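Got a structure for you, written out below as structure tokens; questions coming shortly.
The complex appears here minus one protein chain, its other protein chains still in place.
Read from first to last, the chains carry the letters A and B; within each, the first residue is number 1.
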Amino acid sequence: MSFRLKTILLFLGISLIPYALTMLLMGNSFRSEQYNIVTQEMNTQLSTSAEHINQHIETVQKDMAFIAKSDVMNDMYTQDLDHRISNALLAKKNDLKMKGDFYVLDQKERVIASSDFTSIGSNIHQKPFFKIPIISNFNQQSIGHIIVVYPLENFKPFFPNTAERHFYIRHHDGTTDLRPSIFDKPLIVSCSLALKPELTIVLEEEKAFAYRLLYKYEKWFILLLIAGALFIATAAYYVATALIRPVITLANVAKKVTKTHDYTQQVKMDRDDEIGQLSDAFNTMIGGMDTALAEITALNKEIEDTQREVVFTMGSIGESRSKETGNHVRRVAEYSKLLALYSGLNENEAEMLRQASPMHDIGKVAIPDAVLNKPGRFDEEERRIMDTHAALGYEMLKHSQRELLLTAATVAYEHHEKWDGSGYPRGLSGEGIHIYGRITALADVFDALGSDRVYKSAWEDERIFTLFRDERGKHFDPSLIDIFFDHLEEFLTIREHLHDKI
Amino acid sequence: MAFGADYSVIVSKKVSFSTVGSQEIRDVFLQKRHTIKDQKIIPINLVGQDDVRIAFESSVLGMDRDRLNTYWVKQHFAGINPPVTQPSYESIKSFIQNVDGAIGYIPSKMVDNNVKVVYEF
Partner (left out) sequence: MTIQRVGGFITLAIALQAQPYTLGQGLDINPMLNVGGYFSSDFSSKNHQEAVSLDDVAVMAYGEINPMFSYLAEIEAAGFYRKNISTGEEIGNQKFHVERLYGDLWLSDAYNLRFGKMLTPIGYWNTQPINVLRDTSSNPLYSMLLFPKFVSGVDLNGYLPGVDNVHYHLFAQKNHDLDEKYVTFPNEHFYGFSAEKELTNESSFGGSAGEYITLTHQRTRFVEANAKYDDSQWQVMSEMMFAKNDFADNDHALTLSGYAQGMYRYTQEHAFVGRYEYYNDHHTNYVDNIAVAGYSYRPCYPVSLKGEYQKHSLRDENTFLFSLSVLF
């Protein structure tokens, strides 16, 4: 995931989470505040209505109690013959502007008097809203009851209903009356009537209406949320871009340096802050690397030079015992390199051979002087001892881990092997002989034949060439012989340049 | 029943006594006494100024309207109410039948077996 994307996501996360939380909390608290406000207002309205209703039915009850105690109740003994009670009940009903009727019942629940004259003489089956006993003035016993059948629609004038908010009555058993409509998940407040606790007045308001402000704001909240997110993402993108630019620059420079190995490159960044410090450090590091690299290179060169010199010197030391001149070693080295190059080896290999070649006779340090410097012919025993210098040289060098010395070991081991397998120490033949060995063999013999030795004097060139032709395919690798003759001039030039000084 | 008496003072059939003197009737209707022979008595007057009432007041109570008014005003000061009233003979009769000890007056021709006559005037 790219830095920009990470930054954008991070910014969004960091800013939107608290934002969303805040919005949520605010929304919740606003909601509950709305709830409290609305329900409080509803409660106020409810208690006002309930108060009025309570007062009204209290009036009804008190009036009934008053009527129950009045003089005119004596007429119960005359079965209200003169309708004085009924007229009074009718007057009361009209005075209260009430729906429903009052009834005076005797002990047998038969109607003696009523505001509804047609009911006199019959029984009442509706449940009375209030029932108050009538006590006789003369003997203090109950002689009947005054009841009122009071339909709940009498409450209607006390219910200021609107489309979104309405009242209704709920009974103990859960049934309802005067309910204009059913609301879906409304806000509800209720209270029961003091005088009639089995009746509860319920006031409910449609939820959508109650929270209409909230819903309006909710939309805005969401819009703001989305806008905010977009803004933050955009800002994050640009911020990330700006932040990452120097890093990219640094990365690019680093890549370039690696690719071009040009450690002199510098990053240009004029900043005071930590990025500036980073680029300064980077520059310093590159510079340091450059310096170090130069040191290493120098050191490496020195090591190579040292190595070369050591090898050469060791070769010279080896040769010094046999009284060959130092330049013999050099010449052999040069002949070897040339031959290596023309026989297809690369520069490195050829150069390594050139540096290793002087060590080809290092085994001779283990040969006793008497044998080494005998002027005449060797006898068998001496020949054998002399021939051990190849193996000995190999033994001395084979343990090294330096490639140069290993090359020198190979050269020492195989420079006396012959193409036809008649060489020593192992009698390798053909291409079984390492190319280094074949090359060194030719180079060494060429220089040896062309130089004065203790046991012989230098041969003329023709004689050497004739030998080479004769030994092509026997002593020497035929292809090498061909190369030699193809580039004879160069070999002669080398001999010329590096001839022995007298 | 004396022949020719227009009005009768009646009580419920359930009371123990069968005749009453005018003095006793007077005392209960003036709310001076409340019993006759150990029966708690509830006197009933007729509303208004019907003949029966006028006759009752003059012959039994021995007071004319004005004197009675004066009497009741004085009694009002003393915290005494006049007797309860009923608006018609039927209701007086009905009341007397249903309330033991109620006593009232109705025209004699309305008397039937449901009530007992204790005095005539």
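Heads up, the rule we're going with is that a contact is a pair of C-beta atoms (placed from the backbone, for glycine too) under 8 Å apart; a residue touches a chain by one contact, two chains touch by 3 or more.
Treat the numbers as computed from the prediction; the structure is a model and nothing was measured.
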Seminar exercise, completed: Answer key for A:E41, A:D63 or A:D420 versus the chain not shown reads A:D63
For this session: Kindly state which of the options A:E51, A:D95 or A:E109 is in contact with the chain not pictured.
Result: A:D95
Seminar exercise, completed: Considering the complete complex, of A:Q34, A:N137, A:S343 or A:S429, the missing chain is touched by A:N137
Exercise. Can you list where subunit B touches the absent chain?
Worked result: 23, 26, 32-35, 40, 47, 62-64, 66-67, 69-70, 72-74, 76-79, 81-82, 84-87
Exercise. Residues on subunit A that touch the omitted chain in the whole complex?
Worked result: 59, 63, 66-67, 69-72, 74, 84, 88, 91-92, 95, 137-140
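Just so we're on the same page, only the chains that are shown with their structure count from here on.
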Exercise. Once you find the CA centre of subunit A and the CA centre of subunit B, what distance in Å lies between them?
Worked result: 115
For this session: Flag every residue of subunit B that touches subunit A in the complex, lowest number first.
Result: 40, 42, 84, 86-88, 90-92, 94-95, 98-99, 101-102
Exercise. Inside the complex, what are the residues of subunit A that reach subunit B?
Worked result: 71, 74-75, 77-79, 81-82, 84, 138
